[in-house]
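See below for the structure under consideration.
All protein chains but one are shown in place.
Which chain is which? They are A, B and C, in the order written, and residues in each are numbered from 1.
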Amino acid sequence: MSSEDVLNPKRMPHDPEKATLEGRNKFLGFWFFLGGETVLFASLFGTYLALNGSTQGENTPEHLFGLELVFIMTMLLLTSSLTSVYAMYHMKNHDFRKMQMWLGVTVLLGLCFLGMEVYEFYHYIHEYGFTFRSSAFGSAFYTLVGFHGGHVLFGLSWIVALMIRNQKRGLNLYNAPKFYIASLYWHFIDVVWVFIFTVVYLMGKVG
Amino acid sequence: MRGWMGKFRSLFLFGALTMLLTGCGIENISALKPKGYGSELLFDLMLISIAIMIFVFVIVMAIYAFVLLRYREKKGQEHIVPKQTEGNKALEVIWTVIPIILLLVLAIPTVQATFDLADQSTQGDEGVLTVDVTGNQYWWQFDYADQEISTSQEIYIPTNERVYLNMKASDVIHSFWVPAIAGKMDTIPGENMNTMYLEAYEEGVYEGFCAELCGPSHSLMYFKVIAVSPEEFDQWVEDMQNIDPEATPETQTAQTGQELFNNNCMSCHAIGGASAGVGPNLGNFANREKIAGILQPSKENLVDWIVHPDEIKPGNQMPAELVSEEDAAKIADYLLELDHSDVGNDLEMQSVEE
Amino acid sequence: MADQSHSKPIHHQEYEKKQHREEMKQQVLTFGLMILFTIIAFGMVIFEVNSYFIIPTLIILAVVQVAFQLYYFMHMKNKGHDMVAVMMYGGAAVAALTIITFTSIIWW
């Protein structure tokens, strides 16, 4: 069987994402990349923690942040993590249509999250005049949260591109690893967000 | 001399090493000719570490030489297949444990010295001098807050006393280094202040360097530490406090010079008292060892400097051609009369022509 | 291309499907716990619970959540993830060192 062939339940490897050498390489390489990303975000978190006191005036974390919005955003992103788990569940059962559907839900949730983040930034800038340039805290805040937002955007584009590309031809051993690592990426984005809402918003509110 | 090190000194190896190293460099510049508490402490630490290193190196080289002499492939023996040794537990333990011991021997005095040099226990005590040091592109400012005086380029300290330095920078990072009496410490812009101390054993003029890359004239950012006896130091403080910026100079040209100076230069420079901070305080200028840290103190050089500081110290903050050459000469006359204290005049900068 | 797939008997298929369902159940449970932790975390801050323990508690909650994500959602608990774990822990160690530094000696 060539990797091009569409999978059907009769001829299914247990882990389609790891059934080929290419798949195993992608799988491992992507995980290693996430190991590196951990350090990348740690550097950003470190910088943020070192600078979150340098507010140059009114716009302190306590003053700025509202928790309602962040709570909703968190719920959206957490749920999107679950929906992408569902997508992978259906991938392992070789149900391509259901996989696509759950990925679609994931994308929708991700978009809502991103929209709210954009609104949040807009709000800070226009209501409080709190920008990237106002203080070292401002720079650190927008950089950390913005890097995460950038990851969300990239993740969404990636998943959408995969969905469109494979819409017609279904699941095979060539694209299964791609779907799998895209979903790993999506989970990792959620992992980072857990630390962002804890360190930036909650701890910021506590002061 | 601190006790345990004194004993080591008498050992042959240390004696020989000390002799060898102190042969290097020039008095009052070289870190190898220590003339103060810090530099001596560090010199001793260097000696210990060098001794350890020589010991290690000799062993490595002995094995190395033996192996290379003994085990070269000889003509006609190309077919021999040597025994494929896998390793040797005992040997491996030895060359793990011995270095660990040697490193401990080095680590203990290192940690001691590190804490010793960071000691600030007497700072702020009655009679203990603290000087605020500010690094600027490319000059040094020294404020004696308690005495309400400030100088530039040359810091006066009493001998055999700890003088604390509170250090900052106004623009970029610099590093304050006086090899012959202490180590170095960075001066950093912003909220961070570093503290170190100087303690010179002998009177003298000690060369100081900026050791952190800070722009084109980084290599021209010299300063002097002038150590004088405590009595002379008190005299100097008094002299400096008595400087009257308004005092009329003696000669006619110098008087015009003063006027020109007040009109053109006072926005950045100060004469006596507290400093404006943009440019050096020129209070006791005529007593300087060097102009701007590098030029010999002659009128010619001074005029050159006033007209074209950019050619002498590329990138420095003082504008070129503020005044004409003639005016500069008059200002120079004035500045060279600013001799309000002769403390330290008898000390000469050590310098050997090669 | 390495090819490990071949037709499998129906009962095997059924077995795997069941396994997947089993795993999915665990994951939904994990999700529930994560939501719970999040609510606790936000609740503690909104209702201004005693602020002495609050920061360590928040951090612990976050770490546990993240462990759930990694081990359940991202399957690190499954086999074949040894090297993955090595690299993730390596990254986490460097990350921890970095953050400790930035919260301790930056302002000395």
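We adopt the following convention: a contact is a pair of C-beta atoms (placed from the backbone, for glycine too) under 8 Å apart; a residue touches a chain by one contact, two chains touch by 3 or more.
Following the convention adopted for this analysis, contacts and distances are computed from a predicted model.
Hidden chain, UniProt protein name from the list "NADH-quinone oxidoreductase subunit I", "Cytochrome c oxidase subunit 1", "Multicomponent Na+:H+ antiporter subunit D" or "Phenylacetate-CoA oxygenase subunit PaaI": "Cytochrome c oxidase subunit 1".
Although it is left out of the displayed model, the omitted chain contacts the following shown chains in the full complex: A, B, C. Within the complete assembly, A:Ala136 is the residue of A:Leu108, A:Ala136 or A:Val206 that touches the hidden chain. Contacts to the hidden chain, counted on subunit C, fall at residues 1, 83, 87, 90-91, 93-94, 97-98, 101-102, 104-108. Considering the complete assembly, subunit B touches the hidden chain via residues 21, 24-26, 29-32, 38-39, 41-42, 45-46, 49-50, 53, 56-57, 60-61, 63-64, 67-68, 71-73, 77-78, 80-88, 91-92, 95-96, 99-100, 103, 106-107, 110-111, 113-118, 171-173, 175, 177, 179, 182-186, 188-192, 194-195, 207, 209-220, 294, 314-315, 351-354.
In the full complex, subunit A contacts the hidden chain through residues 2-4, 21, 24-25, 28-29, 32-33, 35-37, 39-40, 43-44, 46-47, 50-51, 53-56, 132-140, 143, 158, 161-162, 165, 174, 178.
Everything that follows uses one rule, which is that only the chains that are shown with their structure count from here on.
Centre-to-centre separation of subunit B and subunit C, using mean CA positions: 54 Å. With centres taken as mean Cα positions, subunit C sits 14 Å from subunit A. Counting partner chains per residue, subunit B shows two or more touched chains at no residue at all. In subunit C, the residues that reach two or more other chains under the touch definition are 107. Across the interface of their complex, subunit A is touched by residues 1-8, 13, 16-17, 20, 23-24, 27-28, 31, 34-35, 38, 41-42, 44-46, 51, 54-55, 58-59, 61-62, 65-66, 69-70, 73-74, 80-81, 83-84, 87-88, 90-92, 94-96, 98-99, 101-103, 106-107 of subunit C. On the side of subunit A, the complex with subunit C involves touching residues 1-3, 7, 9-14, 18-22, 28, 31-32, 34-39, 41-43, 45-47, 49-50, 67, 70-71, 74-75, 78, 81-82, 85-86, 89, 92-93, 173, 184, 187-188, 190-191, 194-195, 197-199, 202-203, 205-206.
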